[in-house]
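Excerpt of the complex: some chains, original placement.
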Amino acid sequence: MRYAILLMGAPYSDQASHSALRFARALVARGHRLEAVFFYHDGVYNAARLAAPPQDEPHLVDAWAALANEHRVALQVCIAAALRRGLLDEREAVRHGKDGVSVEAPFELTGLGQLVDIGTRCDRLVTFGP
Amino acid sequence: MQEHHDDSDLLVILRHAPHGSSWLREGLDAALVAAAFGRRVSLLFMGEGVTALLRGQQLGPLGQKGTAATLEMLEMYDIETLLVEEQGLSRLGLSSDELMLEVECLSPSALARVLSGHRLVLTF
Amino acid sequence: MLLHVVNRSPATSRVYQQALAGMSPEDRLLLIEDGVQGALPQLVRYYAGLEGRLFALKEDLESRGLLGRCDASVQVVDVDGFVDLTEEAERTVSWY
């Protein structure tokens, strides 16, 4: 089946990101297609490329990136939720006159329309809240 | 009611009060975008979310807008199905005629039917 | 005397129980943010026994359209009154 995940919890604050990653890995291991993870509300913090967790803790940002690269999962970050929280890719940094970048590929800033789109297009949408 | 809840619909459940968090605004944003993309959208106000519909809301502590103005625009977006959890209202001692918009009150059994009747459900 | 601050509604959170459990008979309780819902006549019963020691933040009632709906037993204070309360109490304990 085609799945999508909606993640709304911040990493290192709530278990939501851990639960979503565990579920995502189980999905692909079972042969399902995970089309996209959509990051909204505090879930957008999962895209913070500068995250430097202690060595003995899971690196969630890297874990999402690995999942995306291995299984062609789109990592879609709500642009409106991200901008106000200080998460900008290079294009948005230029557009807002900021001298720094806090989001990079495979995470992509995108509109809420994508959430509606994957929600409708996929067979299953599973939400992980904080 | 049946015609509102066919299989092409999106149900957005709003469970949070205005100003206390961004949940209400972010849920409404999702609803507005979906409507702009041509989806038929229903809103369900549950729990504390029913307070989003109270009259007389004002700016937040640092002057931020809140959500009342957005709710007033729903009709422009063709979002016309506004459902309210009856129990959510009564728990706060409110009645539907005190609300700023016309809504349909749902008994507990109707609530479950509404959830089953939508193709996509987003909880905020 | 301590000031306890609650920012969640008793309609959906049980945090009010923790605040009440931590309160001494002379302590005061201030409702802020979504917590001001607790000042509604229908919900103020969760705070029974706090007569004269129960406060709610005016600005947060106002922004939510709740100022006129506040139960008479609740003392409404603005943010300056909030400062007063923290001055008068030895310590402030927040429950969220």
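Chains: A, B and C, in written order; residue numbering restarts at 1 for each.
To be clear about the criterion, a residue touches a chain if its C-beta (ideal position, glycine included) is under 8 Å from a C-beta of that chain, and two chains touch if they have at least 3 such contacts.
The structure presented is a predicted model; accordingly, all values stated were derived computationally and were not measured.
Only one copy of each distinct protein chain is drawn here, although the full complex in this structure file has the stoichiometry A x2, B x2, C x2.
We adopt the following convention: only the chains that are shown with their structure count from here on.
Separating the centre of chain A from that of chain B, both taken as means of CA atoms, is a distance of 26 Å.
Separation between the centroids of chain A and chain C, computed from CA atoms only, is 38 Å.
Along chain B, no residue makes contact with two or more other chains.
Chain contacts: chain C has no residue touching two or more partner chains. Listed in rising order, the residues of chain B touching chain C in the complex are 15-21, 47-48, 51, 54-61, 66, 88, 91-93. Considering their complex, residues 6, 40-41, 80-81, 111-113, 115-117, 119-120, 125, 127, 129 of chain A touch chain B. Those residues of chain C whose C-beta lies close enough to touch chain B in the complex are 7, 9, 11-12, 33-34, 37, 40-43, 59-60, 62-68.
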